[in-house]
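A quick write-up on the structure given underneath.
All protein chains but one are shown at their positions in the complex.
Entry: chain A
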Amino acid sequence: MPTDAADVVVVGAGVVGAATAWYAARSGRSVTVVDRGSVAGGTTGAGEGNILVSDKPPGAELDLARLSSGLWRELAVEVGGFEYDAKGGLVVASTPAGFDTLVSLAASQRDTGVETVVVPAGELAEHEPHLTPSLAGGVLYPGDAQVQPMLAAARLLRAARAKGAQVRTGVEVTGFLRSGGRVTGVRTSAGDLPAGAIVNAAGTWGGEVASLAGVDVPVLPRRGFILVTEPLPRIVRHKVYAAEYVADVASDDADLQTSPVVEGTEAGTILIGASRERVGYDRTLSVRVLRALAAQAVALFPVLAGVQVIRAYRGFRPYCPDHLPVIGPDPRAPGLYHACGHEGAGIGLAAATGRLIAQLIDGEDPDLDVTPYRPERFEA
């Protein structure tokens, strides 16, 4: 390895790249982060900043989410400055059958260590006074939290810089340096960057970066819209969403799915999601989707009918066919690690992803078995 090489080059200055840079820099590695755009300019800047355990059934993603939510709690103290809010999530069901399903999901989650509180219909108003009275019941997840995602990425990068990391925005990766079968750095629009390890944290564009290294990682965009209301006094206390949301997240359907997700923010605005559709990178505003989001939000919180929407934005979730992220070394291209494909959970899962990648690069035993997330799992 050339003497001017960094230990780690991270491709992507979104929240996953930022967390990876932070954990690697903290363990004493020299780190360079490159991004063709700006800090948090991709999917990180288009999300709500959720750190959720509630929306994942027991399995590999919930394991990752549980690890990550603990790490975010630590980061809020160690790094801070990104509006960490442990506000809790409230999942509600509109029918008795839906409530039954929700309660049994909660029971299975509780077995893995997730804190859950079943809330009968009559007690929902104690938690969310403005909810429609017509619901069948809900489950409260005190472990759900929220951060301001762009600030989270920017603060983690700043903390990494304080430990010697370099952040180079406006620099595009155009290829990989190789030595035999091994990748030994990246070619960029600003010259070659040799490195001991390269981390693909390019989010929705992770598949394109992987293909530059000659390996296939199937990451596809899944579009989502968010509505933002005028600032209001806090009338929505938790992240509140409908039980169908869990099914939508796991759906393989390319067509539009919408389920109501409503939450207040520190700035006073209310964020309303969530839609999922596979339409490539189409940035056009879809009135149909906005109408569906508005209707569902008003159905959950009738008081919102008179509240003004002042903004809407869209983002592209990095989606993998099995809805699990791609985390770990790529045996097809030694030296290359992947940390992408987190779909709509990238903010929440970023802390654990960054930590695991740093541990793997250091040759340590990772906090969690990364086998379920291995990059080569899609090979036929």
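A few notes on this one:
The rule is simple: a contact is a pair of C-beta atoms (placed from the backbone, for glycine too) under 8 Å apart; a residue touches a chain by one contact, two chains touch by 3 or more; residues count from 1.
We adopt the following convention: contacts and distances are computed from a predicted model.
Missing chain, UniProt protein name, picked from "DMSO reductase anchor subunit", "ABC transporter permease", "Small RNA 2'-O-methyltransferase" or "FAD-binding protein": "FAD-binding protein". For the options A:151, A:219, A:240 or A:350, the residue in contact with the chain missing from this view is A:151.
The chain not shown here is touched by just one of A:294, A:345 or A:368, and that residue is A:294. Residue positions on chain A in contact with the hidden chain: 13, 38-41, 45, 132, 150-151, 154-155, 157-158, 167, 169-170, 227, 229-231, 267, 272, 283-285, 287, 290-291, 294-295, 297-299, 302, 304-314, in rising order.
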